[in-house]
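Have a look at this one before I ask anything.
Complex shown without one protein chain; remaining protein chains in place.
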Amino acid sequence: MKNFNLRDFGADIWERSNRPVRVAIVIVVIGLVAMMPYAGAGFLATPIAAYDAVIVYPVAIFVLMSLGLNIVVGKSGMLDLGYVAFFAIGAYTMGFLGIHTSLNTWEIMPIGIGLAMLAGVMLGLPTLRLRGDYLAIVTLGFGEIIRIVALNVSWTNGPNGISGIPMPPDIGPLKFRLDDQKVFFWVVLAMILMTIWMIRRLSVRRPGRAWEAIRQDEDAAELMGVPTLKYKIWSFTLGAAVGGAAGVLYGSKNLFVAPEMFTLNVSILILACVVFGGIGNIWGVIVGGVILGYLPDRIRFISDARLLVFGLVLVVVMNFRPDGLLPRKKREKALVKKGANS
Amino acid sequence: MSKTLLKLENLTMKFGGVTALNEVNLEVKEGEILALIGPNGAGKTTVFNVITGVYQATSGSVLFDGHNLVGRKRFQITGLGVARTFQNIRLFGDMTTLENVITATDVHKKSGLVGSLFGTPRARREERENRTKALEILEFIGIDEYSDRLAKNLPYGVQRRLEIARAMGTTPKLLLLDEPAAGFNPQEKVELATTIKKVRDAGYTVLLIEHDMSLIMGISDRVAVLDFGTKIADDSPTVVQNDPRVIEAYLGVPADAS
Amino acid sequence: MNKKIKASAAIVAAFALSLGAFAATSASAATKTYTLAYQGPLSGGEASTGIDEQNGVKYAIKVFEAANPGYKINLVSVDDEGDPAVASKVAPGVGTNRKIIGLVGPAYSGATIASLPYYKAGNLTVISPSATRVSLTDPKSATVKSDYGRPIFHRVVATDDKQGPALAKFAIKGLTAPKVFVFDDQSSYAVPLRGYVEAALKKIVGASIVGSGDSVPNTTTDFSPTIAKIKTAGATVVIYTGYYSQAAVFIKQLRDSGSTAVFAGGDGVFNQEFAKLAGKSGENARLTGVAGLSDVDPKLEADFKAKMGVSSGVYAVESIDAANIFLSGILNGKTTRAAINKWVKSYSGKGLGGTSLKFNQHGDISEGGFAGFLVTGGKLVNQGAVV
Partner (left out) sequence: MFTVFIDQFWQLTISGIALGFIYVLIALGYTMVYGVLRMINFANSEIFMWGTFGAIVASRDLFRYNQTTEPATGGKLALVLFIQLFAAMAFAAVVSVIVELAAYRRLRARGTNRLATLISAIGMSMVLSETMRLMTDSRPVGSPRILEKVILTEVWGAQIRLDTLITIVAAGAIFIILERFVKLSRMGKAIRAVSMNEDAAKLMGINLNRVITVTFLVGGLATGAAGFFYVTVYEYTKFNIGFTMGLAAFTAAVVGGIGNIRGAFFGGVFLGLAEVYASAILGTQWKAVTIFIVLVLVLLFKPNGLFGEAVQQTRA
């Protein structure tokens, strides 16, 4: 019992299972998570904020963004403090195209993702040569620049923001409704699953190795033939793509975007989700996003002091679990099989 | 006479006011083991750093297999067939032994991120090829039993060997070994000497920095000596050993014990 | 005392359900409980605005409960931090919480726009004491039709397009050929207001706008570049459309730089705190705003202080007015969302300040203008309505 650890426990079950059992586990887990909107009656209920809204935003969207940021910070070790920029680009793309064209959310989605990726490349090309804290401050600045530009140019409607953004069109029997946000939750869940799929795919193949090598020793990686700048930009761009996708959906869910929604605080909060849950570990990051997204609304009863409590929680958890709640630690045994079926 | 693989011409490297390398000329022939020796601070590792593109030479050229390496990106140089190990071990600690080597084998593969993401046939094939090749290399170096251990948890000697294996993963024509025997006991040194010879016999050319004279005498075809950034000797081991300038360089400046 | 009543009321209510006979014997305690909500920033950087407004609502409820024994009004505090992102998180819960039959707020226009879709979906009537953005009640608003809040949105405060001209007129009152410099604080309140002020100034013969203005992010404390612009432009009047705390910092720096230009600000600056923070430099500042509780009736202010333990803040009158409209509806038996909505739409009465409260079809009160105030001896002195 002394060495019990949830991550290893879970991984053990996974390894002992054969393919059909694994498929079954995956389906059951996804099914259970998809039921989450129905679980709001009891202990989980959030005072004031509607539970079904809270699990879409912040919880699910935080998880999605944390997974995206984790590609940048966790996988390839670059500190990005301006992640909100890509979220904002996605949201504003949705806002602008949503009210000025007849495109719907799903048609705008690829455009938003594309623009976010473009911004990622444009920012990445000159700056990703910088290291560590310098990169952090430059990305931070980029996040602020996007917000300030949104505040000062006319097509974003300045500080008034863009309102009246259309909701996504119904998907068959699934109808998007304001007073019942289950469908939004399922859509974000699907996006989260796609992101997890993408990260897992890439992790065991060449890009994952390249990122891992860059994170651990960038010079050695380059000398072993890893085109580091290229993979850093890829990492940055994929992170941007996820952020942009989250932004598009957020715009369409929120029906309103304004510059004050995209402050540095969002970047920091998402980074906190990543580090808090367990940097580099998909499951840890998800746990981080869920807890940090959900907690402030759950503890609304302490009303005015909740940000204080939130800060204290960050300090305490980081001091006692510096690698996060579910840390990244490769298990040596596990890799034999994983390698075999990749 | 076999063909010249690497040729340094009048290579000069200055850091601010300090001249680390001064007009160094050096040739490495295909298939030989050339040892580069010299007292500490003589500029041996600087030679490696210039060849591999870590430093940009102040003047002079580095010709490798028909290409001038000066001004190329580091990963491109590796792609052309130059690979190195590090004096202070710089493995990817959180990766397994096997993954360390696979990371290096990626350099000649074509499939990129998109292929990997969607699992194109080529990407899948290349993953398989990489794996097979990496396992072969580990077996060749004799550390295949550790293939699934994390690099940071390996015994010291295995880490040193993994450095060589990882460099071999890039399929180099020229292998630069930076003090591969540092910290080894005599027994391990003998084993390492065997390995290096085996590597050469497998068709690799080796340029080696080393302090241990007996190891060098045992395996090198030729020895070049650097002192204060200048090449002072370049000949067969026995000749170099008796060269008065070399002796002076070593006695004049206390040699490092290792 | 209050607690005791609550407890006994609860007990009685419980008994009333199971033992009808018993309830009949204690008719006097047949408490009717209804729920209203207040929405505004109750935490975060803007919290003071929300807390002041909520105190107004609480005060109105206290007075109501004291005057009408047998009624118990619960107030749900909806904290949107003044932030539209937070508002869209809390609004769905309020929209679907059927217990809430009316909502005072939201305090800020951005948060209002983010919340409205959910309240429209739930047919929850809201009366805002302080959201002044024009588009909320303007069906023709070109870019943002969706901001239009009908049928649920109402407000008991005049809009920016009324304040803009008032502020412009009051700022240059009694000056010949004033050269006006206008700047804002980048906020969603200040930028549109600046637009209305400038539009009004252009129509006033003799007045001219000088310089290119400025937009100073509200985290700035060093105004020297703005002051340099004012001096270069040779402005004789400076109008700031932001909030009081920045205004106080600015006016000190302006005066210290030797400038004697007239300073004017809108209802964001209109706050006793401005006079306090600005000290001597704030003297003779011209502000437009709506009369506060102490202006309306000092006795009322004293009562407020006695009941709430703190002085009333800005928008206290509006908050109390808004709450009173709902409370009178409840007293008249309008206790569902639909009934309350009808009640508010057809409401006609007088507010504390004597303004007639009657909503037009867009949700605006027809009356209600801005008064001009002059900072004199550290106090905001009412100069009467600006016409």
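By written order: A, B and C. Residues from 1 in each chain.
Operating definition for what follows: a contact is a pair of C-beta atoms (placed from the backbone, for glycine too) under 8 Å apart; a residue touches a chain by one contact, two chains touch by 3 or more.
Quantities reported herein were computed from a predicted structural model and do not represent experimental measurements.
*Asks:* Specify the shown partners of the omitted chain in the complete complex.
*Replies:* Missing chain, whole complex, touching shown chains: A, C.
*Asks:* Which is it among C:124, C:248 or C:357 that touches the chain not included here?
*Replies:* Within the whole complex, the residue contacting the unshown chain is C:248.
*Asks:* Can you work out which residue in A:39, A:137, A:204 or A:229 touches the chain that's missing from view?
*Replies:* Only one of A:39, A:137, A:204 or A:229 touches the chain omitted from view, namely A:137.
*Asks:* Give the residue, chosen from A:36, A:50, A:73 or A:246, that touches the chain omitted from the document.
*Replies:* For the chain that is not drawn, the touching residue is A:73.
*Asks:* Since one chain has been left out of the picture, which residues of chain A touch it in the full complex?
*Replies:* Residues 73, 79, 126-127, 129-130, 133-134, 136-138, 140-142, 144-145, 148-149, 151-152, 264, 268, 271-272, 275-276, 279, 304-305, 307-308, 310-315, 318-319, 322-324 of chain A touch the chain absent from view.
*Asks:* Please give every residue of chain C in contact with the chain that is not shown.
*Replies:* 43-48, 51, 186, 212, 214-217, 219-222, 224-226, 228-229, 231-232, 245, 248-249, 252-253, 256-258, 273, 276-280, 378
Following the convention adopted for this analysis, only the chains that are shown with their structure count from here on.
*Asks:* By that same contact rule, can you tell me which chains touch chain A and chain B alike?
*Replies:* Touching chain A and chain B alike: no chains returned.
*Asks:* Please identify the chain lying most centrally, where each chain is represented by the average of its Cα atoms.
*Replies:* Chain A is the most central one.
*Asks:* Of all chains present, which has the mean Cα position farthest from that of chain C?
*Replies:* Max centre-to-centre separation from chain C belongs to B.
*Asks:* Can you work out the whole-Å distance between the CA centroids of chain A and chain B?
*Replies:* For chain A versus chain B, the centre distance works out to 41 Å.
*Asks:* Find the geometric centre of each of chain B and chain C from their Cα atoms only, then give the gap between the two centres in Å, rounded to an integer.
*Replies:* Those two chain centres are 74 Å apart.
*Asks:* Please work out the Cα centroid separation of chain A and chain C, and write it as a whole number of Å.
*Replies:* 37
*Asks:* Where in chain A do residues touch two or more other chains at once?
*Replies:* There are none in chain A.
*Asks:* Which stretch or stretches of chain B touch chain A in the complex?
*Replies:* On the chain B side, the touching residues are 52, 54, 73-75, 78-79, 83-84, 86, 90-96, 98-99, 102-104, 106-109, 111-113, 116-117, 119, 123, 126-127, 131, 148-150, 153, 166-167, 169-170.
*Asks:* Quick one: which bits of chain C touch chain A in the complex? Just the residue numbers, please.
*Replies:* Chain C reaches chain A through residues 42-44, 47, 76-79, 83-85, 88-96, 110, 113-114, 117-118, 121-122, 133, 135, 143-147, 186-188, 190-192, 215.
*Asks:* Under the touch definition given earlier, write down the residues of chain A that touch chain C in their complex.
*Replies:* My answer: residues 46, 48-54, 57-58, 99, 151-152, 157-164, 177-181, 254-256, 258, 260-261, 297, 300, 303-304, 306-307.
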